[in-house]
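This structure is in structure tokens; I'll ask about it shortly.
Some chains omitted; the rest stay in position.
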Amino acid sequence: MEFTAQQIAELLGGTLDGDPSVKVNSLAKIEEGQPGSLTFLANPKYEEFVYSTSSSIVIINEAFVPEKEITATVIRVKDAYKSFAILLDTYNKISSNKTGLEHPHFIVDSAKIGVNPYIGAFVHVGENSEIGANVKLYPGVYVGDNVTIGDGTILFPGVKVYSETIIGKSCRIHAGVVIGGDGFGFAPQDDSNYLKVAQIGNVIIEDHVEIGSNTTIDRATLGSTIIRKGVKLDNLIQIAHNVEIGEHTVIAAQTGIAGSTKIGRFCMIGGQVGIVGHLVIADKVKIAAQSGIGTSILRDGEIVQGSPAFSIAEYKKSYVGFRKLPEVLTKLEELEKLLKEI
Amino acid sequence: MEFTAQQIAELLGGTLDGDPSVKVNSLAKIEEGQPGSLTFLANPKYEEFVYSTSSSIVIINEAFVPEKEITATVIRVKDAYKSFAILLDTYNKISSNKTGLEHPHFIVDSAKIGVNPYIGAFVHVGENSEIGANVKLYPGVYVGDNVTIGDGTILFPGVKVYSETIIGKSCRIHAGVVIGGDGFGFAPQDDSNYLKVAQIGNVIIEDHVEIGSNTTIDRATLGSTIIRKGVKLDNLIQIAHNVEIGEHTVIAAQTGIAGSTKIGRFCMIGGQVGIVGHLVIADKVKIAAQSGIGTSILRDGEIVQGSPAFSIAEYKKSYVGFRKLPEVLTKLEELEKLLKEI
């Protein structure tokens, strides 16, 4: 695929400075650009490269004032980073336009498949499941019985969706994700054995959700585990039964959320965080990586760290104290001695 | 499926108070019940809902004395929570009764399949493997060579079982679980390279074990990695080579246990715990979430927290001190000043 500077400027609604007919066929980082590639300058730290880059086209912010001559063709836009993201997305859509049916696959008669699907080889779709329009099920995807998948959603290779799950529109669910496995519930019995609590709820995933590779989302015991619209989950995350995650909340890799906890909207949760069950986390809360959350966070916008976590500013002070502890112990001994002498 | 109050009271051995012919077709939480649903009251916190619920049937403890009238039909049992678990389980068994063979699958001639199986599409069973009676292998399950799987065990979609693995009866192994991958063993060589230590042991999983989605259990270098009967493992857990986990121990999500560690019986291990290799953990030990275990725990019933972990009571006191550290530093400075003045 090749595009001219003119085409790209039009796509982005930007203004062009330089040769409008110059062509590019790849995207590059500004410090690695080659002739024929397009790059961008968003972070001022990289300004020096804008003058020396070998890229043929560079996208910059309208507000940016160059200190020297830029040899590449320049496209000025309001937000260079966002424009580049749009270009990447366009490029991606053009290059991953799989459609059609590969064989063998296993789709039962009672299942409904929408228009213009991609059904990879070795895909399984169970009884009464309804797959929307323009859905892509990559090879080896498993869809159980009574599942609904909305228009434009992509399930990458080997995603497993248990029965009764509802998935919205325009979701991207990466390879190896498991949705709807049993919640972890066992009732202790008199003889110290455990009786399994059957898990008959389901999982609901709303529109525009992205889920990273090998993440697991358990079905509810009763009712639904719910991932609200726009939520972004990274890889290897654990979402337990009956959890609810509010709209547009973003969670980094390897975090785990225990049963029945309800997370607010627009939260940002770092990697390897653990949140215990039956809590409520307010909106716009930020949780530092590796934190452990043992009590509800009821104030919007709070920022916490530690295990157990508390206010990040206080945590940082306590941690300074932790590093000084050997010194503290020495001083304390000295003071004791001094006092005894007195 | 529809059941009368009479049928349910008989199944549970409970006593009935109200209309025995009322019918239900779903299970619900007490605060969300609709007509036609069955619910239960176990936690006294929810007592208010027992009077206002729209559910048609409610299960309560024999010992519970209502303060007002309950409009729903009531079934009294010894333990309402356990009875509800039994109902859920019955419901589950009836609704997930898959049997028969889907095509294509790949089962070699030397493999033996027991009576009444469910073999999903794209299942692979290797040389000399023996699958018991009433086993369900969901679509995309891989079973290697010389594997044994006991009666009534269920492998959900995409479970991968390497060669030589032995799995007991009535186990439930969720989607994406990997059993029998190589242990992580490398012998450092003079030139700082690593020589792989071949892993020729296997994995043994006893009866009534449940394993959550995408958990991994490595084969032993020599001998066996062993999961004893009744063990319950949550999602995304890592069990390294030659580990042994004692009967009826329960482990929450994302915990990792390093090579050759031996865990006792009836332990309860929280989420995101790390346990280093070559340790012994006694019976009935409890380990708080996110703890790190660096030394053996030899006393039965010990409860620990922290990384590295120690007695939970002491840990909580130390953590109080951690939060007060900024204050401690200030006081120490003041005392120093005062003493100098003296």
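Going by the order they are written in, the chains are A and B; count residues from 1 in each one.
We take it that contacts are C-beta pairs under 8 Å (C-beta built on N, C-alpha and C of every residue); 3 or more make two chains touch, one makes a residue touch a chain.
Quick caveat, the model's predicted, so the values are computed rather than measured.
The complex is a homo-oligomer: every protein chain shares one sequence, and counting across the whole structure file gives 3 copies, of which 2 are shown.
Rule of thumb we're sticking to: only the chains that are shown with their structure count from here on.
Each chain gets a centre from the mean of its Cα atoms; for chain A and chain B, those two points are 26 Å apart.
Interface residues of chain B, counted against chain A in their complex, comprise 27-29, 32, 81-82, 85-86, 88-92, 95-96, 102-104, 120-122, 138-140, 156-158, 172, 174-176, 210, 212-214, 230, 232, 234-236, 248, 250, 252-254, 266, 271-272, 289-290, 307, 319, 322-323, 325-326, 328-329, 332, 335-336, 339, 342. Those residues of chain A that touch chain B in the complex are listed here as 104, 106, 122, 124, 140, 142, 144, 158, 160, 162-163, 176, 178, 181-182, 184, 186-187, 189, 192-200, 214, 216, 218, 221-223, 236, 238, 240, 254, 256, 258, 272, 274, 276, 292, 307-308, 310, 314, 317-318, 320-322, 324-325, 328, 331-332, 335, 338-339, 342.
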